[in-house]
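Only one protein chain is missing from this complex, and each of the others stays in its spot.
The block that comes next holds chain A.
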Amino acid sequence: MNALSPLTADQSYLRHFWHPVATVNELEAADPAGNGPIGRTLLDEPLVIARLDGKYVAMHDRCAHRFAKLSVGKVLDNNRIQCPYHGWEYGASGRCEHMPACPNDAIPKKAFTPAFDCEERYGIIWVRLDSSWDCTNIPYCEAWENPEYKRQIVAEPYNWDSSAERRWENFTDFSHFAYVHPGTLYDPAYSEPAIVPVDRVGGELRFFMEPGRDMLDTLPDDSPLGSWNYRNTMPFSVNLSIRLYKNDQPFLLWTTSSPISATSCRNFMIIAHTDENLPDSQPLDFQKIVLAEDQPVIETQPGPIYLDEVSLPTDKISNQYRKWLRELSAAAAKGEEAFKAALYTDVTESK
């Protein structure tokens, strides 16, 4: 067999985007004060995440001294991370500020670990590894924007042995519903998906689709059947805003996949709805069923996407998504201006 051709030659463009790494809840679970530290991996970069002086920080998870992991150390006085091995202490900038073995000696200039841009939003901690072009934003999420929503649930993140690209494609793939989710999300009778207009607007891939209304007859009540409006911030976010057929209320499924490596991802999910009395477990459990249907299939795919895969016209969303990824990767290799143009030149098909 001939060697396969990957979709993108160079994945480094992904470093210019904001990616989620942990939820605030996870940090709190790791340490009652909510300061961390915890260890996470983003694009093969091991990170230590902590809250110092009330601000979230992300640094390369490696003490400059003997390369022990800072994430298994401690946060001291709410403002320093202490290495577990010899006690070097690091401030928010990533500089070592104290070496207990020789407290009065000058601190070597190279005694630091790189720190990255880090922000909290939607109860999630976000990191951008390369901020040199500073031209990307934390993905759009409608959950707190729409006052109709009475409840926002930040789910516990879950890992898949799959790439973030595959996870995104799986979430937005119209032609798998009838196969992977018969009776859950979709009636098997609707196996031929619509081909919808796909727009690029402000760094988001947008599209809209209305699944058949009469599936209401056969699907479980928890199934979020309605008109589906997608505003997906590139590269791995999905904001699926639904107007439910059953009661005409909005329902939001938001997910962002975080690339741990080329073959694994950690997935963040927010559900927002209008029913104050609905226990969180109900929509969460329904999503668990859906995910359990997807995961075993998606994990059989290779992580990277290949040009050799045979696409159909009905794979339009995936085809157009891949097209954009390919352009972003190529543009990033050319430099800042090309990258900004590739990301922010709007292309609209819908009227």
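We take it that contacts are C-beta pairs under 8 Å (C-beta built on N, C-alpha and C of every residue); 3 or more make two chains touch, one makes a residue touch a chain; residues count from 1.
As a working rule, contacts and distances are computed from a predicted model.
*Asks:* What does the UniProt entry say the missing chain is called, choosing from "Dissimilatory sulfite reductase alpha subunit", "Vanillate O-demethylase ferredoxin subunit", "Carrier domain-containing protein" or "Branched-chain amino acid ABC transporter permease"?
*Replies:* For the chain not displayed, UniProt's protein name is "Vanillate O-demethylase ferredoxin subunit".
*Asks:* Decide which residue listed in A:194, A:262 or A:284 touches the omitted chain of the complex.
*Replies:* In the complete complex, the chain left out is touched by residue A:194.
*Asks:* May I ask which residue of A:5, A:104 or A:132 touches the chain that does not appear here?
*Replies:* A:5
*Asks:* Which parts of chain A are in contact with the chain that was left out?
*Replies:* These residues of chain A touch the chain that is not shown: 5, 178-179, 182-183, 187-196, 209-214, 217-219, 307-316, 319, 322-323, 326, 347, 349.
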